[in-house]
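Here the structure comes first, spelled out in structure tokens, and everything after it is commentary.
Removed from the display is one protein chain of the complex; every other protein chain stays in position.
Per-chain residue numbering starts at 1, and chain names A, B, C, D and E are given in the order in which the chains are listed.
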Amino acid sequence: MARSDGRADDELRDISITRGFQQHPAGSVLVSFGQTTVLCAASVTEGVPRWRQGSGLGWLTAEYAMLPSATHTRSDRESVKGRVGGRTHEISRLVGRALRAAIDLRALGENTIQLDCDVLQADGGTRTAAITGAYVALADAVTWLRAHKRLADPQPLSCSIAAVSVGVVDGRVRLDLPYEEDSRAEVDMNVVATDTGTLVEVQGTGEGATYTRATLDAMLDSALAGCAHLTELQNAALAEPYPGELP
Amino acid sequence: MARSDGRADDELRDISITRGFQQHPAGSVLVSFGQTTVLCAASVTEGVPRWRQGSGLGWLTAEYAMLPSATHTRSDRESVKGRVGGRTHEISRLVGRALRAAIDLRALGENTIQLDCDVLQADGGTRTAAITGAYVALADAVTWLRAHKRLADPQPLSCSIAAVSVGVVDGRVRLDLPYEEDSRAEVDMNVVATDTGTLVEVQGTGEGATYTRATLDAMLDSALAGCAHLTELQNAALAEPYPGELP
Amino acid sequence: MARSDGRADDELRDISITRGFQQHPAGSVLVSFGQTTVLCAASVTEGVPRWRQGSGLGWLTAEYAMLPSATHTRSDRESVKGRVGGRTHEISRLVGRALRAAIDLRALGENTIQLDCDVLQADGGTRTAAITGAYVALADAVTWLRAHKRLADPQPLSCSIAAVSVGVVDGRVRLDLPYEEDSRAEVDMNVVATDTGTLVEVQGTGEGATYTRATLDAMLDSALAGCAHLTELQNAALAEPYPGELP
Amino acid sequence: MARSDGRADDELRDISITRGFQQHPAGSVLVSFGQTTVLCAASVTEGVPRWRQGSGLGWLTAEYAMLPSATHTRSDRESVKGRVGGRTHEISRLVGRALRAAIDLRALGENTIQLDCDVLQADGGTRTAAITGAYVALADAVTWLRAHKRLADPQPLSCSIAAVSVGVVDGRVRLDLPYEEDSRAEVDMNVVATDTGTLVEVQGTGEGATYTRATLDAMLDSALAGCAHLTELQNAALAEPYPGELP
Amino acid sequence: MARSDGRADDELRDISITRGFQQHPAGSVLVSFGQTTVLCAASVTEGVPRWRQGSGLGWLTAEYAMLPSATHTRSDRESVKGRVGGRTHEISRLVGRALRAAIDLRALGENTIQLDCDVLQADGGTRTAAITGAYVALADAVTWLRAHKRLADPQPLSCSIAAVSVGVVDGRVRLDLPYEEDSRAEVDMNVVATDTGTLVEVQGTGEGATYTRATLDAMLDSALAGCAHLTELQNAALAEPYPGELP
Partner (left out) sequence: MARSDGRADDELRDISITRGFQQHPAGSVLVSFGQTTVLCAASVTEGVPRWRQGSGLGWLTAEYAMLPSATHTRSDRESVKGRVGGRTHEISRLVGRALRAAIDLRALGENTIQLDCDVLQADGGTRTAAITGAYVALADAVTWLRAHKRLADPQPLSCSIAAVSVGVVDGRVRLDLPYEEDSRAEVDMNVVATDTGTLVEVQGTGEGATYTRATLDAMLDSALAGCAHLTELQNAALAEPYPGELP
């Protein structure tokens, strides 16, 4: 059974990575995985939260959110509801954890990097697009900090980070699921990996079903190949000169 | 004393209006006034809030918000703070009121149009850009409703709406203030007007200063000319065919 | 068509201003515009908010609220709902902005004046009554500060402030609208002015209608005459000795 | 040791009860116990909360609150803090419970009476003044319901209710404590009683001290005499014709 | 008419007191009054809240809560509702006040004791069980502080504290009401007393009924006898060696 968008099972959607989308943050990247579009900003502030002051260590944290108009049917605004939902909390924590794996907080010095991943359009895989784009924004923010001589050590990034979803749909292991596949997947997994192929985070969930270890292995094979491809695309984007004037 | 961006006192910033920015809402417009960029979406739902059911009248409401990364220094997320701030509330109410002046709610039938104006980048005049863009999104949503035969009357829009800021800076009346001028303006006024030059809303505030009626008149002259120009740009944008596939 | 209370179109309702209504605040004024009654208190505290410390400048802020029993049909308590509504926020901000126009914050020294405007009975024009009463409470609080030698300069008030509503009802421009007129006004405007007739704030809104510049001019004429009359009544009230013992 | 205001130990402060203070609620009473002033409104709505519909029983509930300017030092507004404090909750529940003892909810029919007790000025004993005033507002609301033929039975009030504080100050049992005595009382008791001298609620608290049963008995003697006197004053107030026009 | 569990009117339910239920807090007691079970923990922290720093005085505060699964029908979680209910607030304040009567805060030194009373199973009388158990946890926490030489004076406890409910059910004064009796009691009273029989708190409420002074006296007789018995059981529990390893 073919995929509705004609892709091979192990093929990524069209990926685009646009740096310098906003003027103010030190890094600002608009990333698209097919119709999923996320604006990833990396804002730098001097100093760290109070509980960390004087430690010599920096801090990196992330917040994920969705515009109400991003989804097929409009979703209510969390600010108006007065509370951040469980899913939002969970993804924000995942993004922060994933990106902290890439950075040596001692080398960062007592600076804070705040990653904001705001989904402008949602079509499945928003959290993995967010992580993939946030890494590029983070790399630009680190370049900015280096240019402003605010790093404790000039190379705080120890690896690069990419993420992709994979799942079992129509009985087949498929990479980078759009909403149409994601919503009926039997198993759903998100994999965050480094440029050397080591793992940062694996989250695999049976959706009203369970899965064997053999399926887990097949999903990991596909996801790691996808992450390797995303790493190439991130590197290509970062090899370009910074567009427009620097923030 | 010249303006820092070289404009004449009565000149608008570069305006751009991009329709069809998002796939899901019935209308979705990315509007820029210089470096200020606002994403305006018009989402349609069948039915009206409970207090309005059975009245035969439709409803239109608006929410305004800012991405944390939109401002020079990152601002905290209102969903995380757990409450919508006073300024956000005030602008949301203004946008809704302004656009309701353009639409005959009886002709709309029992449909609800929700306008979401999310500021992607802020450089002064975000509320007037939001209103100007929201009108275009609203016009597209009305076209969509008409195409789906869901209107009680085929022409619910009675006029078009545009808005612009004007103020007294360096002792001179200036149109469409960027943040650099807005933050030191002695008087600050927002004007919402129709395509026939009648007024929908006038809000003029002395900022630690008061102003004479003569100044009020000069500001109104400038703002009404600015709105007339914005109306032309809106009409030009709406004269183009809808980009990409219809939602 | 005559007004239901028999007034001329440019006539204020019966105005009463009672100073010293409460014992504890430095200024406490019960103001009535017809059946609208607002308790305006000016509380003084030494020091300023943290973001202002060491600046040598004082601070003035305002909060507006309504008793649940003030309105025709009881309204829910915002403390019980757990959030301040948009209208309340908007008026609180307006009252603070209006009164800050009257005071030189450097002359005030590092003191904070908190204005609390609590509506005991609502019959239209509560925000303009609140501003008009709050000015008198502020004047008493400044007298108190002067008597306690806590001002940086003995004359921090640069002007007096009054406010009134005006609107188009039954096709006629009318001053100081009670609820019965306000609820069916085609245009509604609030004007805040000084004792020299300069403007502090103008907010004019078409309610499901738009209005011409000629109408705007006629409304301003009426409102400025109304403010001039209110200024006389404020001066008369302040010319009396302080009732009872000083706080 | 004499009381600072010269009263005898078993003497109430000056009590005043003003009916018809507000226009809109069915009952509205301004009550003062010395410098403590509480505005007690009884608002009537047709119908009962959902969990009670179809039972044939009415409902009565109460909310107590304090204006920020009521206290010696301004207190923060609970709506702004976004939550009702423990003390406010506790007193609201007490007032509702106390007044429900006076009314036969079956005779009330499916109507809801909402009591709002807003403290305009606080000088000790606000909860007992609130209960005493709320009874008078309730009596007026019942009269209003009877006049509008909305009662299931014409006599829903089975008794009248009054309340007073009593405490041990300077080693002596004293009635109706002002703030100056209340803040240093060793024991503090609030007593709610009916016109026949039976008890509705007794709450006696040692404040950093404990007390003997003999002290409890002496406090009850004093409080019951005080409540009997308050009942006379309530009856006298209710014997007057309703001031102004009926709501 | 006999009680449904066969007890005499003046008889307590089976009481059990288990010390050392949790490892981490300085005192941790599982207390049962029949089927009512409350986990009472006393956690010690060095230092006091900011408003108390430098006073030389310690602080003691309490929080009461119920597990959702504790009640016959599951109750909603207050953390999920986003606010603490009025009943919870009221009981938390009562528990804190009751236990502060037992401790000399100067002798405690600048330490804070936080009492947490979490109801694991509810069958009437949860607040009185909480107070009775909390006293034992407090005594263990004081022993712990003494052993760690952190007290300003070695004997901060001036008395012991116990509490019990009493009410009028089926026309008879009955002690220690289970839910089945509590829910239909005409009068309900909670009494907190010391080991010398003096009173800390008396709260007696007519539930849709009023009561005479004679009834109040009979309820007090029964409650004070009950408290004396509870004091014996507390002493017996505290006479045992501390179970397991000390925290």
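For the reader, a short list of remarks on this structure follows.
Assume a residue touches a chain if its C-beta (ideal position, glycine included) is under 8 Å from a C-beta of that chain, and two chains touch if they have at least 3 such contacts.
Everything numeric here is computed off the predicted structure, so don't read it as measured data.
Although it is not drawn here, the omitted chain touches the following shown chains in the complete assembly: A, E. Of the options E:D9, E:D118 or E:E207, the residue whose C-beta touches the omitted chain is E:D118.
For the options E:S43, E:Q203 or E:S222, the residue in contact with the chain missing from this view is E:S43. Only one of A:T45, A:S183 or A:T205 touches the chain withheld from this view, namely A:T205. Take subunit A: the residues that touch the chain left off the picture are 83-87, 89-90, 92-93, 97, 100-101, 159, 194, 198-206, 208-213, 216, 220, 224. Across the interface with the omitted chain, subunit E contributes residues 22-25, 28, 35, 39, 41, 43, 45, 63, 65, 67-74, 77-84, 88, 114, 116, 118, 120-121.
Everything below uses one rule, namely that only the chains that are shown with their structure count from here on.
The fewest steps needed to get from subunit A to subunit E, moving only between touching chains, is 4.
Farthest chain from subunit E (centres taken as the mean of C-alpha atoms): B. Annotation, subunit B versus subunit D: rotation angle of 120 degrees from the Cα superposition, expressed as a multiple of 5. For the pair subunit B and subunit E, the distance between C-alpha centroids works out to 59 Å. Distance from the subunit A centre to the subunit C centre is 51 Å, each centre being the mean of its Cα atoms.
With centres defined as mean CA coordinates, subunit B is found 32 Å away from subunit A. In subunit B, the residues touching two or more other chains are 82-84. Touching chain pairs in this entry, ordered by label, are A-B, B-C, C-D, D-E.
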